[in-house]
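Before anything else, here's the structure in question.
All protein chains but one are shown at their positions in the complex.
Per-chain residue numbering starts at 1, and chain names A, B and C are given in the order in which the chains are listed.
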Amino acid sequence: MNRLRLWLLAVGGAGLAALLVAACLDLPGFGGRHHPYGDRAVQASLARHTANTISSVNFDQRAYDTLGEMSILFAAVLGCVVLLRQARDEHRAPPEPAEVARPVRRYALLVLPVALVTGLYVVAHGQLSPGGGFQGGVVAATALHLLYLGADYGALERVRPLGVYETSDAVAVCAYLVLGLASVLAGTAFLANTLLPYGTFNTLSSGGAVPLLNAAVGMEVASAVVVLLAHFLDQAVEIEEEHGS
Amino acid sequence: MADALIVVVLLLVAASATAAVAQRDPARQALVLSFLGTLLAALFTVLQAPDVGLSQLAVGSALTPLLIMLCVRKIRRRGRSKEDAR
Amino acid sequence: MSTVMHVLPYLVAAYVFLTGCYGLATSRNLVHAVGCLAVCQCATYVLLLAVGYRDGATAPVFSDIAPGSRPVVDPVVQALTLTDIVVGATVTALLLALVLQIAKRHGTVDPDELRELRG
């Protein structure tokens, strides 16, 4: 049985490898000059005063795709919440606080605000310099978990009312939708970036609706990651099975 | 010069992907995956994609290892409590 | 050198993908399998960014350079990769949640043992 499976894998893998190599040899060469979509995307981004072209593609030219990405994230978090809920045959046992060496504890408490501010900075400058809602949101959410790493789980639970994060997750997705619908009400296409003035190139308020959509994504990602990690942490640290069941 | 840098980083990516698959223990694999995540961020910088590098860094260096390690801890703890109950 | 350079990144992407598939198929631990899937996802990032690269170009981010002063790489594939990474991370999280649920219900994370349980 196992030998048969390995043989099947070897044959399939060899076939796939041959096809992939043939495809690679026929792809346009690495580092070529011909990028028609890229050139047009850069022009469109500059016409709308967005300095970071990737943000412009994500939140302006392909904003509808980002809505899909957001709903995937939202649905995945929902799935994790359902899968990792406390079952009937389980109970919660608050963990004993861990002994953390003092320098580590101090470092965690010192870096936590720095990392939060960095996350906000990355979100806020999404339309100018590299960064954006997703990156900044993950950084801010990870920063919060320094409390678990550097102190103990109880400290994290005190600053993390889960309901607030679940609500803000949903609110952020709704905000994105409302911004899209606003442009429909104004008489253009869904999520078309024509409602707001484009502003001065390379300032925080440039790019029309891009900064707003960016902020909505940042809020969604940050709260989604917090909710996700909360359920994993609950499972790993607090929830225990009843013995003898 | 730029080409040499790209080749060096690409070969490292290939090597660490092999290593990540070859580590059969999830906790050890998480260590290699965290290395791979950071290395990919460097590759994306070299390929002039700082935005992508940032998100790879955010996800790969701390978030994915944390998720895997929490999962490993839960499974280990289950095994331990099962043995205690027996 | 240059002909090798023209296909090397694509070949590395294909190699990483196949390696991940091998690990996925021969894995004896579901958590390890999820890690192998993450390796497969890395291959797609490398492939997408390799398609968009341009020799001697820089990132299309104009916060610190004047537009048009230097050639830039393709921003469209970078945006695609960004979405890819987000989706990849959520897939990893969701699969790990499923693995935890399997471990809870069946008491094992070995795919072969799981098949025997099914009968």
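Criterion: a contact is a pair of C-beta atoms (placed from the backbone, for glycine too) under 8 Å apart; a residue touches a chain by one contact, two chains touch by 3 or more.
Note that contacts and distances are computed from a predicted model.
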**Q.** Among "Lipopolysaccharide export system ATP-binding protein LptB", "NADH:ubiquinone oxidoreductase subunit M", "ABC transporter permease" or "Multisubunit Na+/H+ antiporter MnhF subunit", UniProt-listed name of the chain not shown
**A.** "Multisubunit Na+/H+ antiporter MnhF subunit"
Q: Could you tell me which of the visible chains the hidden chain touches?
A: A, B, C
Q.
Touch as defined at the start, partner being the missing chain; which of A:Leu149, A:Leu179, A:Ala216 or A:Ile239 qualifies?
A. A:Leu149
Q. At which residues does subunit A meet the chain that is not included here?
A. 95-101, 103-104, 107-108, 111, 114-115, 118, 122, 129-131, 135, 139, 142-143, 145-146, 149-150, 152-153, 237
Q.
Touching the absent chain: which residues on subunit B qualify?
A. 1-2, 4-5, 8-9, 12, 15-16, 19, 22-23, 27-28, 30-32, 34-35, 38-39, 41-42, 45-46, 48, 50, 53-54, 57-58, 61-62, 65-66, 69-70, 72-73
(Q) Which parts of subunit C face the unshown chain closely enough to count as touching? (A) 58-59, 61, 63-65
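Here is the rule we go by: only the chains that are shown with their structure count from here on.
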Q. Chains in contact with subunit A and with subunit B: which ones?
A. C
Q. Between subunit A and subunit C, what is the separation of their C-alpha centroids in Å?
A. 16
Q.
Centroid of subunit B to centroid of subunit C, CA atoms only: how many Å?
A. 11
Q: For subunit B, jot down the residues that touch at least 2 other chains.
A: 50-52, 55, 59, 63, 67, 71, 74, 78
Q) subunit C: which residues touch two or more other chains? A) 5, 8-9, 22, 50, 52-53, 55, 59, 61, 72-73, 78, 82, 86, 93, 96, 100, 104
(Q) Quick check on the complex: what are the subunit A residues that touch subunit C? (A) 5-6, 9, 13, 16-17, 20-21, 23-25, 27-33, 35, 37-38, 41-42, 45-46, 51-54, 56-58, 62, 65-66, 69, 72-73, 76-77, 79-80, 83-84, 87, 125, 128-130, 132, 134, 201-202, 221, 228, 231-232, 235, 241
Q: Show which residues of subunit C lie in contact with subunit A when the two form their complex.
A: 5-11, 13-14, 17-18, 21-22, 25-26, 50-55, 59-64, 67, 72-79, 82-83, 86-87, 90-91, 93-94, 96-98, 100-101, 104
Q. Which residues of subunit B touch subunit A in their complex?
A. 50-55, 57-59, 62-63, 66-67, 70-71, 73-74, 77-78, 81, 84-85
